[in-house]
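In this view, the complex is presented without one of its protein chains, the others remaining in place.
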Amino acid sequence: MTDVTTATGAGWLSREDMDAARERLPILYVDVVPVRVDGHGVVTAVGLLLRAGEDGQIKRALVSGRVLYHERVRAALVRHVEKDLGPLALPRIPPAPQPFTVAEYFPTPGVTPFHDPRQHAVSLAYVVPVAGDCAPQQDALELTWFAPDEARDPGVLAELANGQSALLLQALAHLGV
Amino acid sequence: MTDVTTATGAGWLSREDMDAARERLPILYVDVVPVRVDGHGVVTAVGLLLRAGEDGQIKRALVSGRVLYHERVRAALVRHVEKDLGPLALPRIPPAPQPFTVAEYFPTPGVTPFHDPRQHAVSLAYVVPVAGDCAPQQDALELTWFAPDEARDPGVLAELANGQSALLLQALAHLGV
Amino acid sequence: MTDVTTATGAGWLSREDMDAARERLPILYVDVVPVRVDGHGVVTAVGLLLRAGEDGQIKRALVSGRVLYHERVRAALVRHVEKDLGPLALPRIPPAPQPFTVAEYFPTPGVTPFHDPRQHAVSLAYVVPVAGDCAPQQDALELTWFAPDEARDPGVLAELANGQSALLLQALAHLGV
Partner (left out) sequence: MTDVTTATGAGWLSREDMDAARERLPILYVDVVPVRVDGHGVVTAVGLLLRAGEDGQIKRALVSGRVLYHERVRAALVRHVEKDLGPLALPRIPPAPQPFTVAEYFPTPGVTPFHDPRQHAVSLAYVVPVAGDCAPQQDALELTWFAPDEARDPGVLAELANGQSALLLQALAHLGV
């Protein structure tokens, strides 16, 4: 239900209205690959959440969520990082709005590598270094940091839902690690 | 009304439903800067449309439009280029989904350089070379090709609505011209 | 020896001078991933060359080569595509100078994924759609087009030298395929 929370009344949608919109419009999302970096900007670890899905299955996930009405994309990035990693994560939001890729989650599997049974979501994907203390929040059960090589392990990738393994691999490729 | 036209029933929204959604959700758009290029990929001209706005004013505009439900971003790019420049424009859609920037049009002026009184639109912006014959279609009155230096002229920029002058300057900067 | 050929005298270096420079300075390169695209810009095939290396081994390779003195990067892209794929390849050089990544080939293996025993080369990497007839030229023995999924095959990747398998995977990730 975190998706329907918003700081201003303007962006509020009832569960029913949101469900209706989800059948009619692509919904704008952000995906965040949280990373630890050293003083040269080299990625030393990638953070993956452990979540209980709607079907009760435990899956790994990236930080991800909807952009609200009248919300800047960068405000959505801060909000979702803090929602999932806690208020002390100290995310370093990229200064430029250019995402490293755009992930198109289709309700029909197979159109793209990304799949979301609930909706057609189009997600702006960013790598976000976090400098502070991270602790899983709300519906996230655990946060695990993987070295870039470990994150690429087929066993880890298989635990990511909705095609986010493809997005993680795209992020690692973009990072050159 | 071109915004509500769609090839499949799935994406269809009544005018009322779309108006309701526009008050509640950011709407996903694409912006296209159509260009002519030479054999080395150097941009020789930038295409700007002349449109009659809803207020009857004649304004210049980029190729722009909504992404529909269950539509790939690249299909939306093709559709809007053909809608505005005609079926013989031969757009060369970029092979990678990374936009050169993301333009956030707010209904409230001043939040970003971009403004759309009707809605909160978030637009993925691409430069698209067109190789074929272009002819303005539907509500576009004219298509004019400007050399990159002419496109930067304050007189031309002043004719662009909704802050698209900022987006055009961003495109020219990205192109290095 | 193609590296030392140049259209103007200004860029000419004797084999000895070039060898000396290679021990002292990073050498600027371009890497090109040639692709076939459909009308929506979707990559349908990736082109890989088959070359005989200096050690006599047959290896797959991307289109690659040095940027010469007083040569624009985009001119180097055209020159190397035509050198390897022939004069009828009709490359569509990207209009913007932003590469999708920068590959750092070190003479010492293991510093980065990329390795070049001859030199420290820093390479600007671009995806270049080619629309015309391609035929391997000069020291290229063969050009093979792979569907994106085939190009990712471990057997194919293992045939690429100098860490270019990493660069090919980065290109495929950037393309979202």
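The chains carry the letters A, B and C, assigned in the order they are written, with residues numbered from 1 in each.
The rule is short, and it goes like this: a contact is a pair of C-beta atoms (placed from the backbone, for glycine too) under 8 Å apart; a residue touches a chain by one contact, two chains touch by 3 or more.
All values reported here derive from a predicted model rather than from experimental measurement.
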In subunit B, positions touching the absent partner: 101-103, 112-113, 169-170, 172-174, 176
Missing-partner contacts on subunit C, residue numbers: 10-13, 17, 20-21, 23-28, 67-73, 96-102, 104, 106-108, 111-112, 120, 122, 124
Absent-chain interface as seen on subunit A, which is shown: 35, 37, 39-43, 72, 74-75, 77-78, 92-98, 100, 127, 129, 174-176
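Operating definition for what follows: only the chains that are shown with their structure count from here on.
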Chain centre separation (subunit A, subunit B; CA means) in Å: 27
Residues of subunit A engaged with two or more neighbouring chains: 101-102, 112
